Every structure is written in structure tokens, then in C-alpha cells.
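A single protein chain has been omitted from the complex, and every remaining protein chain is retained in its original position.
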Amino acid sequence: MDYFLITTSLLKIAAILFLVILPMVSYSVYAERRVSAFIQDRRGPNRVGPAGLFQPIADMFKLLLKEDFTPANVNTFYYWLAPCLAMMPAIITIAVVPFGSTLFGVPMVIADINVGILYVFAIASLGVYGIVLAGWASNSKYPFLGGVRSSSQMISYELSLGLAVIPIFLLVGNLRLTSVVRYQIEHGWMIAPFVGDWLNPWKWLLAFPMIISFVVFAIAIFAETNRLPFDLPEAEQELAGGYHTEYSSMKFALFFLGEYAAMITGSAVIVTLFFGGWHLPLPSWHGGFHWALVDGSAPGWRGVVGGLFNIATFFAKVAVLLFFFIWVRFTLPRFRYDQLMRLGWLFFFEIALVNIFIAAIILAYVPS
Amino acid sequence: MSPLLFWPFALLMLMFGVAVVINRNPVASALSLVVSFLGLAALFMSLDAYFIGIIQVLVYAGAVMVLFLFIIMLLDLRAEEGRQVNWLALIGGIAVALALLAQILYVIHNLKSAHQAFPPLARSTFDDVRNVGLLLFGSYNLPFQIIGVLVLVATIGVVLLSRREPR
Amino acid sequence: MAVTVSRPRLNWRERMYLPAIVAGLAITLKHFKNMLLGRTKVTMQYPEEKWDSHLPDHYRGAPALVRDSDGRVRCVACQLCEFICPPRAIKIIPGEIPSTDQFAKVEKYPEEFDIDMIRCIFCGMCEEVCPEQAIYLRKDYAITGFTRADMVHHKEKLLEIGGVMHGVVLKWNEKK
Partner (left out) sequence: MVTLGDYLIVSGILFAIGFAGVMVRRNLIVILMSLELMLNAANLSLVAFSRFHVQPSGLPDYNAQVFVFFIITVAAAEVAVGLAILVALYRARQTTDVKDITSLKF
């Protein structure tokens, strides 16, 4: 067996999980509270530590020390299983997303498989089980409604989610996410191709279906992660919290954090597909203007700094998208359930389909 | 294709397959089927069929079984209460299944190539999405389009079937 | 009579909803930006900033007993406040002032004067009913304690909160 591969993979998993994803999950909760407060002219949590920065730690202790209560007449086994199922898929999706170029010659992606985007969809579609099971096992009306709503919503929006990315793979010709990033480094980001021969009108023409793709994909991600305006499964005002009404303590926290983990992986996939992944071109004036590529392939410490810079770039982009998620949540009202379904089936599904044809026609008939 | 990966996943799949049949609660059956499908997807991947394995998870575990769960919840099917067990039918059914299994095993045992190991592949990684796709849109173009029509017909059929009669 | 409100007919630009969504996002972003730049006036940050200097004169905080300028307790234990108190938060045990005392003109004084601050509703009835102007609702509003017993204000505590109230008080006046 290839021990080097196994060791580096385990190191990458541990580093990405414990140094990046879990802190990011807990701090996105803080960011949510803080940003929402700012949008609503409040201060938000600002007591624990400077500017409330230790709030997630306090939250963690609070949730851990709360009484873990199992209501009577629940289906105990599934009641315990559901929170785990809610958290897991969100985290293991990140395995195929390239979050950096290379560091010490090791590619910064945990598993570079040739069915990358399909893996993302497959695992993301398993996320619904946690919610459905929680709703069913709670043996209570509101969670049940939340679970049923969630299952039909997820199936409906997976269609537009899957169809929206097809133009990208028509262009790249490969389902590997690293190829998508490499393509974008050479030809410019999907929705803003300013790198390479950026005066080429063909590329800007192609950016048009890509922007449609991006809009549909982003909205479908909103629906898949149960974020407002699509948070029907957990609508507080009508379902009293939906599928996690009956949960308390750390089990509730797992649902809560699972939603944020799904948000982070969703943002990471959007960044990889549409915003060039870890790629950030720097302007350079060595013999005329051009974009310089920073990556970890340079020898010595410059490579290390470049690799770290790429990782930082990637997560900075993810953070910007997370801010966008929060910003949208505190702007738009919730849809009615029939509106949500109609939007998914009669609007985004069709847009994504037509978009595929537009991209295919441009690729086939417009000379590059 | 190491036995270390094959046997655990095969046993997992078979165990949960049995659980599908013997569980009284339809939700438990459906969830066992999901685990069984995940084990099957792992077996596909151990056979270097990554595309099929992922499609298996995506279609079966991600969509079909969610549909099953949705219907079970929609109809609010509870666990069957212990009705009068028809022992004759039960034993008969199991006996027929066992006879079928015996036949299958006999055929496999007499198959010469069944005792050979899998030949090695040319490369360790290859783009099987591309290869399957080329075949699908090349030699199997007509069946592929017929499948498309079939799915369309099924969609229309489902819409007609699930429409409430106007009274 | 029921009135049917007809739905507004939207033109195609309104039916797209995108301009409205973008406008909404712009509004929330404006609020976020103003808050970030410190332009938004926010609520008082309580433990650091306090109400004390902003409290109006008619504010009704914790009830308290007052002394006069000679240091005498004004309360004569007439128990009117105990009777009037709607939640029955006040408990008074009157005591007799011995005739040898310097201030023997007044017969009674409160031996015990407890106000249960868990029950008190800050209605101000006691203040209104007091014939001797001995009980006032002061401006204390942060009344805390770890136990129920802590939340009962005894006489000493009430006098400490109340402080000294100047002015002529009738009952000590020898001529009356």
C-alpha cells in the first residue's frame, strides 16, 4: 500500500476538519448572529471576549451542559440516529473539493476522484435522511410536517441543482473538480473569464449561460441547505422549528451545526465551480501587464507561502459566500409551500434545461 | 478488490437486505434498503465501476428511497400489527426462494471462470464516465433515446395516476 | 360585508421579482454598512451605560423608607401601606416608642418593615397612601439576589436606599 498517500490523506482530513471546517461552522453561527444584528440595527453578541469572538466557545459549553432530553413515545433508535445523519453528509462532501493548490508537493484535495461532482450530489442527497428521520422519529406533528416537506423539497431542487452544472462540464469535459479549477486557471473564472485571452468574445458569450447556471445553482443550494427563503422544513413561525422541535442539547446542536456545515460545503462547491476555486490572479507588470499565478509549485518557502495563500484565498471566497447566505436570509421573506414547489418545478427546472441547450449551441456552432 | 473490503461490504449489504424483508415497520425497511444500496455501491466501486457506484448512490439512495420514505410518511403507514401468519405461505415462499438460490449457486459452481480471479487492468485510474458516455451516445444511442421516451411516458403516467378525480 | 381586495396585476418586470430582490438586498446592506461605520444609533449597552442620569423624576423604582434631616425614621407604622399594597408585598410589625424617649410624641415606630421585592409591582400605591410621606419609590431598578430571602428588603436596607428627605414633617412638630 501507498503509505505516503494514506498518511497525507489522514493529515489532510484531520487538518481540514478540525482546523478549518469545525471552527468555520461554529464561527459561521457567530457570524450569522452578528451580521443579522447589524442588518437589524442591533449589536449582536459582543460580551464574551473581544467583540464577542469567544461566543462560539460559550455556546458550545452551554449546549454540552444542557440536559439531553429524550421525549416519551419517540422511536428512540432513529431519534438518536437522525442528528448524526444530519451532520455527516455535509462534512464528507468536502472530501472532493480542492481547497488549495499544493503544499510541500502534496495536492490540497482529499480525494481527487473522476466522478467528483456526482459524488457531491450523491452525498448531498443523503443529507435529507437526517431531517426526514428526525421528523418521523419524533412522533410529533410539527416535526413530521417538517420532515415530509423537506423530503419533497430536496427531491425537487436536486433536479435543478444537477442540471445547472451541466454547462460547466460541457465546457470542461470532465467531472473531476480539480479539472474544473485547472480549466478556470487557464481560461478565466466561469462567470468572469478575465484571465488568459480575455478579449475573446466567445468566452464572454459563454459566460452568459454560466451566469444563469450560477444563479440557478446558488438558489438550489439555498433550497438544499434549508436556508431562508426556502426554510420551509424548519419554519419557526408555522412549524415551531420543524424537524428539530423535539430535540435538545447536543442533538439539537448537531442539526444546527449540520445546517451550517452544509452551507459551507455548498459555498465551497459554488466557489470551485464558478469562482475559480483557490485561484486568485495577481496583477503583474513584468514586461507588460499580465496576471501572475500564485500556487504551491514554486521551490522552497515561496511554494509554501503560495500554497498557504491559495488555501486562504479559497476560504476567503467561501466566507464571502457565507456572508451572502446570511445577507439573503435577513432580507427575503419565506415562500409559501406551493410557491416553493412551483418555483422549483415550473421555473428553475426549465431555466436549467434551456440553459444547457444555450451552452451546447454556443459550444457547437459558435466558432471560438 | 481486496477481501478486506469485499467481505465486510458484502455482508453489510446482505444483512440489511434481509432486514428489508423481515422488518415489520416500512420506514425501517426503507432505511435498511438505503444501507444495503450503499453497501452495493461500495461493491461496485471495488469493481472499478466508480460511475455506476456513484449513480447507484445518487439515484437509489438519494432519490428513489427518499420517494419511498415520502410515500410511506404521506400514507402514514405504521408497523403492521401481528396478523394471523399464514405459515404455509411463509414456508412455501422461503422454500421457493431457497430452491432458486440453490439453482443459482449450482450454476455458479459449475461455471469455470467463477473460480478465477479478476484480471488486472491496464491503468489504475481511468475516466470511466467518459467511456460509459461514449458507448451510451454511440452504439447505444437508440436504446438511450427509447429510455428517454420511457421516462417521459412514466412521468405522464404518474401525473395521471396521482391526479385526484374531480368529484 | 366582505370586501374582496383584487390582487394587483404585475407587469413583466415586476413579475421577475429580481429588481425587488436586489433592492431589498441593497437596503439590508445599507443597514449593515451604517452599523459597521458606527452611524446607526443603537440601544443602550446596559451594564456599561446606565439609565441613572436619564431617569425621569416620576420614575417608580424600588420603594424605600426615608429619614428626615434629624435622622429620625419618618414611618409611624400606621400600616396603611400594608393594607393598600395590591400584591401584599409589605409586612410591618409596629413597636411602641417608650414615653421616656426624646421623640415620644409619636407612639409607634416600625420594628420590622419588610418589602418582598419578588412580589412588589412598583405601583406606587404605598407612596400615595402614606400620610407621613415616609415611603417613596426611588430610582433603583436593578434589584437582584441569589435567593428568595435576598430579595426581601428589610428595614435597614430600605432606609439605606431611601436616604434623607429634607423638609418640614408634621408629626414631630410640637405645636400640632
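Should a chain be cited, it is by its letter among A, B and C, assigned in written order, with residues numbered from 1 in that chain.
The criterion applied here is as follows: contacts are C-beta pairs under 8 Å (C-beta built on N, C-alpha and C of every residue); 3 or more make two chains touch, one makes a residue touch a chain.
Since we're looking at a predicted model, the values are computed, not measured.
K.L.:
Quick check: which displayed chains does the absent chain contact?
P.N.:
B
K.L.:
For chain B, which positions touch the chain that isn't shown here?
P.N.:
Against the left-out chain, chain B lists 1-3, 6, 10, 13-14, 17-18, 20-21, 26, 29-30, 33, 36-37, 40, 43-44, 47-49, 51-52, 55-56, 59-60, 63-64, 67-68, 71-72, 74-75, 77, 80, 89-90, 92-94, 96-98, 100-101, 104-105, 108-109, 111, 113-123, 126, 128, 131-132, 135-136, 140, 143, 147, 150-151, 154-155, 157-158, 161-162, 164.
Note that only the chains that are shown with their structure count from here on.
K.L.:
Indicate the whole-number Å distance between the mean C-alpha point of chain A and the mean C-alpha point of chain B.
P.N.:
About 29 Å separates the centre of chain A from that of chain B.
K.L.:
Using Cα averages as centroids, what's the distance between chain A and chain C in whole Å?
P.N.:
Their C-alpha centroids are separated by 51 Å.
K.L.:
How many angstrom lie between the centres of chain B and chain C, each centre taken as the mean Cα position?
P.N.:
Spacing between the chain centres: roughly 71 Å.
K.L.:
Tell me, which parts of chain A touch chain B in their complex?
P.N.:
Its residues touching chain B are 78, 113-115, 118-119, 121-126, 128-129, 132-133, 135-136, 144, 147-148, 151-152, 154-155, 158, 174-175.
K.L.:
Looking at the complex, which residues from chain B come into contact with chain A?
P.N.:
Against chain A, the touching part of chain B is residues 27, 31, 34, 50-51, 54-55, 57-58, 61-63, 66-67, 69-70, 73-74, 125-130.
K.L.:
Please output the residues of chain A touching chain C within their complex, sorted ascending.
P.N.:
Counting only chain A, the residues touching chain C are 35, 37-43, 327-328, 330-332.
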